[in-house]
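A protein chain is absent from this complex, but the other protein chains hold their places.
What follows is chain A.
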Amino acid sequence: MPIFNIVIAGVGGQGVLMASRVLAESALASGLDVKQNEVHGMAQRGGSVISFVRIGEEVASPVVTPGTADLLISFEPLEALRYIHYLKPAGRLVYNRVPINPSTVASGLAVYPPDVEQQIAAICPEAKGVEALSIAREAGNGKAVNMVMVGTVMKHLPLDEEVITEVVKQVSKDKGVEVNLKALAGGAAA
């Protein structure tokens, strides 16, 4: 199989790294090679976060370069637009439709683009917006947005849904198992 490149984008605190871990562990459980890499450090909370997951029989570089991602999963619309150039021409984009204000907007220095979804659609007509926050809340916790987003892309991954579900069970803390599995299923049905 050719290498499958995934980019996950979002805001610090949304659980981008946990979602990346689920995909990476699922790849390992499927007998594939995987490299996962993210940039963090400066941003404790509220900064832009981007993570790469590369899945294949043999994966060398840990970095996805612009124009090569098979799949972009964004936990926030503006972040989808910020990293949309990572997609390859036929790449797939799924994003959470719930916006989060950057500090530049919160302090009145910049305006959140009102037409962010139209801009996304203009570049990637097949892009799919998901109401991830309400799905997560229905599952029992608004913080499960990350598992909802994993659910939305499950059928597009070179991985079995059963394997991903099993990994979610393993990596969730006791109380979170049920919520996370509901969120995953909610995302898959969206």
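General observations
As a convention for this text, a contact is a pair of C-beta atoms (placed from the backbone, for glycine too) under 8 Å apart; a residue touches a chain by one contact, two chains touch by 3 or more; residues count from 1.
In this text, contacts and distances are computed from a predicted model.
Taken from the listed names "Na(+)/H(+) antiporter subunit A", "Indolepyruvate oxidoreductase subunit IorA", "Binding-protein-dependent transport system inner membrane component" or "ABC transporter permease", the protein name that UniProt assigns to the chain not shown is "Indolepyruvate oxidoreductase subunit IorA". Within the full complex, the residue among A:Pro102, A:Gly129, A:Gly151 or A:Gly187 touching the omitted chain is A:Pro102.
Remark: the residues of chain A touching the chain excluded from display are 11-12, 21, 24-25, 28, 33-48, 59-63, 65-68, 78-79, 81-85, 87, 100-114, 119, 123, 142.
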